[in-house]
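Excluded from the complex is one protein chain; the other protein chains are retained at their positions.
Let's look at subunit A:
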Amino acid sequence: MALLQLSAFPSTIESIFRNAPLAIQIAMVFIVVAITGTALAYYSILRSRYRGYRRDKKLSVLLPEIDNLIIDEVLTNPDMQQDIPADQVPLNLEPFQRLPLDRPWARQALTDRIIHFRRNVRGNMGNLLRNLYIQLELDKDTMKKMKSRRWEKKVQALVELTSLNMSIADVTILPLTNSRNRELRAAARHAYIKLSKNEPFKFFDVVTDPLLMWDQVELFRIITTTEGIAIPNFARWITYSGNKSVVSFCLKLVVHYNQLAAVPAIIKLLDTRDHYLRADAINCLGKLKVAEAEDQLVRIYTSQPLHCQIEILKAIGRISSGRNIDFLKTEFLHSTDFDLRKSAAKSLVKNEWFAKQVIDELLATSSPENLRILKHCMNPLIKY
């Protein structure tokens, strides 16, 4: 009886659906779609949680085993105590064969653990960990991941290669430095800077898209924190790069590395038609304190847009040669723009050593608004 009722259920639903008004029919379709979607979502969450639970359970057994093997075979290797170079130390791989290395998850766990150890120790021990990675042929897995179509696999491979200081062919990695995917692009640039022995900045030549501000922040961090990379003369890209963002970024690097050899290239950049780039060049000259450029900056001042004028005033303040006090005073007194007056006042204060008399005179004779600006700039507790 119950079976009969159950077999009649779909036809009952169908007849209800057919006889219902259109709005109800649409609502019923939505309800079915929503219930199915929710059920699928719950199933997928449960499935991934169960998989995670199984993986954690397996790893909780495997990881202590891996740690002990690495400690016994690498960290306390008797040859390491005798200062034998890592490439001449024979590794006993037999104990590692007891691990389930035929399973990809176990190989991945071993790779991750070797990298984790290498983040904590360096020197001969670090090199021996790298040898272990190569001798267990874990590098082949990494190269497979490099060929994967999924970007996250590629990023993972790049991180592994970088952490283990493995070399990669330029043809493999250079196209990735231009990838549309932000994560992949950043990882590839990081890897290229770290791993390229000859020209770590070669990708500047192939960058076609603009370097976004975030890219620049990331790259700056990578370049300035990576040890042992050869820093080139960035004048090369300032002069020849057709990518404005690369030029702008190189100007920041020139300032960071105080590359005075790049000054002629930066002065040449003052003739560029792009006024944002010109403003960056002026900013760079000021931060490098290039006194020779000061007269040229004052000469071009009147023909510049506002933000370049502000940069010129700031640069004169940073250079602090005391040669253009009258110019700063004139700008402070007669400029109609507030930012120009503020920058001129700030630069006058920075030239205080030469402009003491002028500042005293301005303090005594300025209009109330100018006096407020000047006092604001003279307050050492206020930076901006």
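Here is the rule we use: a contact is a pair of C-beta atoms (placed from the backbone, for glycine too) under 8 Å apart; a residue touches a chain by one contact, two chains touch by 3 or more; residues count from 1.
The working rule: contacts and distances are computed from a predicted model.
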item	value
Choices "Response regulator", "Ion-translocating oxidoreductase complex subunit G", "Cobalt ECF transporter T component CbiQ" or "Electron transfer flavoprotein beta subunit" - which one is the UniProt name of the chain not shown	"Response regulator"
Hidden-chain contact residue, picked from the options A:Asn19, A:Gln97, A:Asn198 or A:Thr225	A:Thr225
Touching residue (missing chain; options A:Ile13, A:Ile31, A:Ile45 or A:Ile71)	A:Ile71
Touch criterion as defined above, residue of A:Arg103, A:Arg119, A:Arg299 or A:Lys356 at the omitted chain	A:Arg119
Absent-chain interface as seen on subunit A, which is shown	67, 71, 75-76, 113, 116-123, 125-126, 225
